[in-house]
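The complex appears here without one of its protein chains, the remainder shown in place.
For clarity, chains are labelled A, B and C in written order, and residue numbers in each chain start from 1.
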Amino acid sequence: MSWIAERDWPSLEQGLAGRLRRDCGTDWERFIHHPFVRGMADGTLPEADFQRFLIQDYLYLIQYARAYALAIYKADTMEDMRSASGIVSGLLDTELALHIAYCAGWGLCVDDLHNQPESLELLAYTRFILDRGQTGDLLDLIVTLAPCLIGYGEIGARLMADPTTRREGNPYWEWIALYGGEKFVGLVDAGLRTLEALAGRYGAEGRYPALLAEFRTAVKLEAAFWNAGRSGML
Amino acid sequence: MSWIAERDWPSLEQGLAGRLRRDCGTDWERFIHHPFVRGMADGTLPEADFQRFLIQDYLYLIQYARAYALAIYKADTMEDMRSASGIVSGLLDTELALHIAYCAGWGLCVDDLHNQPESLELLAYTRFILDRGQTGDLLDLIVTLAPCLIGYGEIGARLMADPTTRREGNPYWEWIALYGGEKFVGLVDAGLRTLEALAGRYGAEGRYPALLAEFRTAVKLEAAFWNAGRSGML
Amino acid sequence: MSWIAERDWPSLEQGLAGRLRRDCGTDWERFIHHPFVRGMADGTLPEADFQRFLIQDYLYLIQYARAYALAIYKADTMEDMRSASGIVSGLLDTELALHIAYCAGWGLCVDDLHNQPESLELLAYTRFILDRGQTGDLLDLIVTLAPCLIGYGEIGARLMADPTTRREGNPYWEWIALYGGEKFVGLVDAGLRTLEALAGRYGAEGRYPALLAEFRTAVKLEAAFWNAGRSGML
Partner (left out) sequence: MSWIAERDWPSLEQGLAGRLRRDCGTDWERFIHHPFVRGMADGTLPEADFQRFLIQDYLYLIQYARAYALAIYKADTMEDMRSASGIVSGLLDTELALHIAYCAGWGLCVDDLHNQPESLELLAYTRFILDRGQTGDLLDLIVTLAPCLIGYGEIGARLMADPTTRREGNPYWEWIALYGGEKFVGLVDAGLRTLEALAGRYGAEGRYPALLAEFRTAVKLEAAFWNAGRSGML
């Protein structure tokens, strides 16, 4: 498959993020071309699988907010503190509510979201991020958080650009259009700029193997997360 | 001195906060009746001392924001996460700018604030808070943060209520009116309600001696902070 | 099945640990009576399953040492610091080497242990422990670490006491004798005493629901860990 978006989105190929993404090779491919993603592209993904995913994704966002709270604490500049704080308050004040509204359209109420236990995949992924964040510095934390942001952006852009993606009557088109849309592309580009600035200040070049190792584990955990809770809850 | 405000502000006397404040006895008294406070009350505090204090207070607020970022990370409920996040974004988006504007009125520019090193008193106080926060749980963190909030509220209310406080021509009246005003009283009362709710859920009763120990150390560090940087910077 | 050991080991039934274990009900039962455990008891567990488990168990011990290092940092008394430090140095200086020697008897060399990636089950369990440890206080950390210690002790004691456990020609008898032996029982009893002392000082009674929630999640993650890596590595 030739990827039109790749030509149009050079920032994905550049800098630290581009190098990490490239060096993950097939692990990255398995994440962004996962059967779950293909099932959304052609609309064949079973609704129950998507509902299960939406619930775990909601619980993921809560841990994601905790990770960015840690980023505020770890930041050494006012600019980095404000950037992370904006993400935390955006999640807690706006995005979680939007997610709840979106889930309502799929027949899930707030109680469905809050009463579900965290799946093995969710625990593994989010607590790995938080542990890397506590163990390492701000760069380790942001690198470990990057696959989610970059990957969803790339998936959205690819599916939008791919002429074989089903648009008419595809219940997942709204999801695709969200992550492939201008607004999310802007968020990804802002995240890439932040990452690149940190890469410079925190000496990414001289510690690349460790950064790649944690990025790669996060990529594998993202791939596993598409099936979060599929083999039953804990 | 009879304290009119004490009659009017019963929440300061109640619950965990009231007990901690009472049990600190003379340590609490030394903090809120510090010569620096009396110098503001009668307007005799040297301007240079106040400027020095304002600079360290600005640097304190940055660490205070880091402490509340840790509180977001440590919170177990959405409500506690949102409450702490509101404090962090309030500080970073609004209050630091207000502090800068206030300092400008005292002849201090932004560079004066950012280029000063942290004093010994500041390092001791803020890093003690952050270490207790990392070592303990959310209740330990909020208890260690409490002397600042409660104490400034009590000082403001006392000075406002005290007929001997000089109002006319007192350059510190604006500061007194800020911390003794309705808005700050509201913040203190909100903080007291949060603390009391945490005290219940986190079992304050059964671990009171450890809570008192960390509260008392924070109170002593608050008292020392009035003179932050007085004996020279590091 | 009547459990002889239960009559002989009253400390398992007492105090905070006894209450937590009881209140976990069927979650606890699923952990200690897991098919993997029954397969060791009658010697029918496939060797490949045990080898897979041994590798993940080795990687688990490394994270377990990190968790007790966090306990040293979080301890408020010299006695608690020394107790946790003894566990860390015991693991790093002795027990990991013993585990390697034991694995060698099962045909696994050191490289087999170090070159395996961490499984989803391992990441979920160990990083959950570390996150609870960073988020909460020393009691939260020790409570979350408790299911492993208590559970392996109870499993060993039960299997030793159970007349239907196969001894002759059972390749897993050595494992059973290790965890059911005097020395490990002593470790469990020491751990129970430490937990009970912390329960008193850290006010367990007043915060029991939160302690039970993290204990229960750890118990579920222990149950899942028997199959660590079974459905493929990450």
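Assume contacts are C-beta pairs under 8 Å (C-beta built on N, C-alpha and C of every residue); 3 or more make two chains touch, one makes a residue touch a chain.
As the structure is a computational prediction, the values presented were derived from the model and not from experiment.
Enquirer: According to the contact rule at the top, which chains on display are touched by the left-out chain?
Expert: So, taking every chain into account, the missing one touches A, B, C.
Enquirer: Kindly state which of the options B:Leu123, B:Ala161 or B:Leu212 is in contact with the chain not pictured.
Expert: B:Leu123
Enquirer: Check each of A:Arg166, A:Arg193 or A:Arg207 against the chain that is not shown and name the one that touches it.
Expert: A:Arg207
Enquirer: Write down which of C:Met40, C:Ile55 or C:Leu70 is the residue touching the left-out chain.
Expert: That would be C:Leu70, which touches the missing chain.
Enquirer: Identify the residue among A:Asp112, A:Asp137 or A:Asp189 that touches the chain left out of the display.
Expert: Within the whole complex, the residue contacting the unshown chain is A:Asp137.
Enquirer: Spell out, residue by residue, where the missing chain touches subunit C.
Expert: 62, 65-66, 69-70, 72-73, 78, 81-82, 84-86, 88-89, 92-93, 96
Enquirer: Where does subunit A touch the missing chain, residue by residue?
Expert: Contacting residues on subunit A, toward the hidden partner: 73-74, 76, 134-137, 140, 201-208, 210.
Enquirer: In the complete complex, the non-displayed chain touches which residues of subunit B?
Expert: 118, 120-121, 123-125, 127-128, 130-131, 134, 217, 220-221, 224, 231, 234
Keep this in mind: only the chains that are shown with their structure count from here on.
Enquirer: Do subunit A and subunit C, two copies of one chain sequence, contact each other through the same residue numbers, with over half in common, or through different ones?
Expert: At the contact between subunit A and subunit C, which are copies of one sequence, the residues are largely the same (over half shared).
Enquirer: Where the CA atoms of subunit A average out and where those of subunit B average out, how many Å apart are those spots?
Expert: Roughly 38 Å, centre to centre.
Enquirer: What whole-number Å value describes the gap between the mean CA coordinates of subunit B and subunit C?
Expert: 44
Enquirer: What is the distance in Å between the mean C-alpha positions of subunit A and subunit C?
Expert: From the centre of subunit A to the centre of subunit C is 33 Å.
Enquirer: Send over the residues of subunit C in touch with two or more other chains.
Expert: Correct list: 134.
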